[in-house]
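Encoded as structure tokens, the structure appears first; notes follow it.
Excluded from the complex is one protein chain; the other protein chains are retained at their positions.
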Amino acid sequence: MPTREWTGEEVAAAAERLVPGSVARTTAGACYLKAEKLVEAIEALRSSPDTDFVHLTNLCGVDYWDHFEVVYHLQSFVRNQICCLKIEVWDREKAVAPSVVPVFHGAWMQECEAYDLLGIRFEGHPNLHRIFLWEGYPGWPLRKDFLSMPGGLQPGLNEFAGTARRPEPATRLVQ
Amino acid sequence: MEGFGVNFAFWTLSAVTLGAAGGVVVSRNLLHAVLFLILAFIGVAGFFVLLSAEFIAMAQVIIYVGAISVLVLFAVLLTPRAGRDNGETAMALPALLLAIAVATVFIFVVNDTNWTTVAKSPELATAELGTALLSTWVLPFELASVLLTAALVGAIMLVRSREEEAEDALA
Amino acid sequence: MTDAIKTEPFVLNIGPQHPSTHGVFRIKVTVDGEKVLDAEMVMGYLHRSMEKLAEERTYTQNIPFTDRTDYLSSMANNLGYCLAVEKLAGIGVPARGDAIRVIMAELQRLASHCMAVGAFTNDTGAWQTPVMWAFREREKILDIFEMTCGARLTCNYMRIGGVAFDLPAAFEPAVRKLLRELVPFIDEMEGLLVGNEIFLARTRGVGVLTPEQATNASLSGPLLRGSGIAWDLRKADPYCGYEQYDFDIPIGYQGDSFDRFIVRIEEMRQSIKIIKQALDGLPGGPHSTQVPLALRPPQGEAYARVEGSRGELGYYLVSDDGPSPYRFHIRAPSFINLSALKEMTVGGTVADAIVVLGSIDVVVGEIDR
Amino acid sequence: MALPTLVTEHWYDLRDLSNLSREILEGADKILPHGIVYVLAALIGFVASFLIFVLPSQLIVGVYGERKLIGRMQSRYGPNRVGPFGLLQPIADAIKLMQKEALTPKGADRAVMYLAPIIFVAPAVLLFAVIPFGPKMILADINPALLYFLAVSSLPVLAAFMAGWSANNKYSLFGAMRIVAMSISYEVPLVLALLGVVLFTGTTSLQEMVLWQKHFDIWIVFLQPLALAIYFIAVSAELNRTPTDIAEAESEIVAGYLTEYSGMKWGLFYGMDIGYALAASAFAATVFLGGWSMFGLDKWVPPWMIIIGKTHLFYFVFIWTRGTLPRLRIDQLMAFAWKFMLPVALLNLVLVATERMLWVEQELDDSYLYIFAVVNIWAALGAIWAWSRFLGYRPERNPVRARLVNEAGGYVPVPEAAKGGK
Partner (left out) sequence: MTLELEHFLTVGALLFSLGLFVALSKRNAIGVLMGVELMLNAVNLTLLSFSRFSVSERPVAGQTFVVFVITVAAAEAAVALALAVSVYRNRQTVDIDRINLLKS
């Protein structure tokens, strides 16, 4: 019996029932929550027996040029179901999302990863730091504009004996 | 005691032992001082061999070098780096004077007294020592064992931490 | 009297160059004597930014990348990625392709668990003997991979819509011979270690995780099952036709390092069982569906996961209708399993920390990606 | 009378190489000025014992044999490239080590770090002075030879400590702490085990011990199997052999006190580790396995070959344990020393003292020794069985096979029966 993937509407209904006013919008596969209600809603979805989403399977951020999305996949062992929650983070310069570490300890490192590579700052994370790259690394590599960021990072070795700086690479723009 | 070998051994051992003891005095690093102390112990063990007390010499090496100095090293390691200084207190000068005075008196007394000695004393077997310990000296022997047990218990009690005591109280 | 008045706590760096970190990985442990007071993980020494690189390459070109994340189970990585792309693009796989994928994934699980069990016993201090024994068996499996796809470690065998080539004629007898040899080997390895009192003393009660802790820390794979949670994606969310095969989920008792070890041993037996069934019922027909080289899946997103050797291996792909993924995220089991490392090590000794790290069975290529 | 012409105490009598050296020395005494011959005797004895015993054993058994045997245990070939069967591998290793740079880390205590290997090497050489290789082949036939052995073998611990402390490396310091703590713990059962032997034979001279065993035609291992077991475990702890090699535990603290050593300085430690293990094996062969005596066989076979064989046999057990067993944790090792080894050593001591008392006081004849042997073997088996039964880990109480469930789901509670204890 395969895992039942909840549609966005189902999740939205459950979330709205448990924490009224937490749902922003829904799509076919995912439910967009309001950022300020996220922790509350996730906590409710975890502890309510008919949703029982006890396991935070996956957490990642996606850069959509004008905004970020943070994607949460939650699953239940007993009920064998999985759902997808999302929040949108609009401020590109100071991208801030609430941290779910108080609810799911497993989010600790995944939020660090998202912060390190996408620059989304998770408020309430006990120890948010750059986990793969070193502190002070210029820019956030997984952002789509990484190579045209201020500071002029370029692919390849920037400093190599005898090589001049390469010309600006063409970056693919997705709009 | 005559002969080149004995003389050579005596003077070498004297130099090593007293030099090592001097090293204990002057070395600033506590760990170096302990290592010098071990050298002094080994020198003293050599003296014991020279005085035809092999058993005591071996016991000296086993106990002093193998156990006591290892204990000292352990204690040094348990105290942090800041506690590994081997400097003198303000009492160094009076202590030096006192030590010189004591040495002078001792050497004077040693050389002034007319000791009655024999050139060659009988060799003592280890078995004889053991027999003596368990017959003539049996009471002090037992007392020593009681002392050792008491010291063992005392040492364990002293270094127990609060948590260990709490654990034992629970158990 | 505060806690500070004890022997001086000091920081010991286990790694990045250390025999037991299985790669370049560092744990900064604060120790008081031998007791671990705090453990902090430092990683990134092998970071290659694969997720960024993958955004610049086509869907098919990304398959070799997945080999190089978890280099000890490249087949499972290939499989997970191909499943995600197939889910995204709505591509079906012929029955023979599915069966070949199952056989390969299970063989890879055997190879990976051989490595895990060997390295774990090496961490408990058995000086290389179990690891060499396990390597001997793993070599045989890698020989079969070489026979099938030409590569031993980074196989790059799965393709979107199936597998790269059909099986060679000598494949089936070779696998059957291998399975016959593996069964006594697993029994021997188990008998060698579970009856060993020193091994038991070193692993029992070390790094205990309650089921609640394991769930909350998002663990998966043998760690989750070692804590007694019956969760295996091959059963819970069957892919590639796993629902046709008869096998069981091994679970542990109290969630310590030893339980993870016996779960791995038992999983090897179950894998053998699955491979036998898949070989017996190997269907004919094409091994792959035809997929355009410049695949352009429709706009959308997909999250597909497989039960890798180390846990739930998930791929989250976002497509913008272009020839390469817009976002390529790997849910790396080794990385997320490390979340619980601190809980498991603090309070134990340094030696326990090594055993715990061995029982998690990390692959640094997958942690850092 | 296999070779009657060869066993005539002439210089070519291979049974005892001291015949040869005696001939040489007597000849030399006639030409050389008086007294030099004593120096020459010491030199010849030292060089001979080193050349015949220590060096070949170290190279062939210690380096080549260990690697080859462990290689076979690990189902691989072991060294097989240099020379026939890879026999020249130790020499190639030595050449490589000598060419390597011996690094000294910044912030290290240089003097101590240089001294440590030297202090480590000296006792290993000194230890062989008291081992009897034959009726007359013994360098220093001193009376408290057993105590000498114990005293000298406590020195390398200091050298290891110096090495670990001086390198200014945390792993080294860990190794130093561990070796110091462990050597203190394991010295106690070691001495107690040997005390039983001394008690029974009534001597601390190794040569006399061998003669005692030769006289009564029984090896002490049969009389005191517990003592040998304790000696083996304690000595392998002191020597840092697996399963008690926590001071240089490779998987935990890299190489312990040797972490910062390289080149020939490391080579000295490595070689002398083998030297100590060989010395401990030779000592065990002498004290427990009858030394150069072999139930009358020593009349025909050269005694020095017998003891070398026994030593290598004992050393093989070291290799064997190294190839098979995992390592214990330090607290488990300490608990083992104090909670098991010490009581068992005391038990052994009491048993032996009682038997000795009976034997001497009642003036029993020699055949009672065999009764004692049977009693002691049973006592040893009983002690070990009782310990593993009541204090041990009892693996049969713990489930060693994973549970199997067929359906995925949440947590499956552990049945009470399978919970088990520690």
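The first chain written gets the first letter, and so on, giving A, B, C and D; residue counts start at 1 in each chain.
The working rule: a residue touches a chain if its C-beta (ideal position, glycine included) is under 8 Å from a C-beta of that chain, and two chains touch if they have at least 3 such contacts.
Computed from a predicted model, the values in this text were never measured in an experiment.
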Contact footprint on subunit B, counting only the chain that is left out: 1-2, 6-7, 10, 14, 17-18, 21-22, 24-25, 30, 33-34, 37, 40-41, 44, 47-48, 51-53, 55-56, 59-60, 63-64, 67-68, 71-72, 74-76, 78-79, 83-92, 94-96, 98-100, 102-103, 106-107, 110-111, 115-118, 121-122, 124, 128-129, 132-133, 136-137, 140-141, 144, 147-148, 150-152, 154-156, 158-159, 161
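In this section, only the chains that are shown with their structure count from here on.
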Chain separated most widely from subunit C, comparing mean CA positions: B
Chain centre separation (subunit B, subunit C; CA means) in Å: 60
Centroid distance [mean C-alpha coordinates] between subunit B and subunit A, Å: 69
Overlap residues in subunit B, where contacts from two or more other chains coincide: none
Contacts with two or more other chains, residues of subunit D listed in rising order: 177, 408-411
In the complex with subunit A, residue positions of subunit D that touch it: 408-411
Residues of subunit A that touch subunit D when the two form their complex: 77-78, 80
Of subunit C, residues touching subunit A in the complex: 43-44, 47, 49, 51-52, 56, 213, 215-220, 229-231, 236-238, 300-301, 303, 305, 312, 314, 316, 318, 320, 322, 326-327, 329, 331, 335-336, 338-340, 368
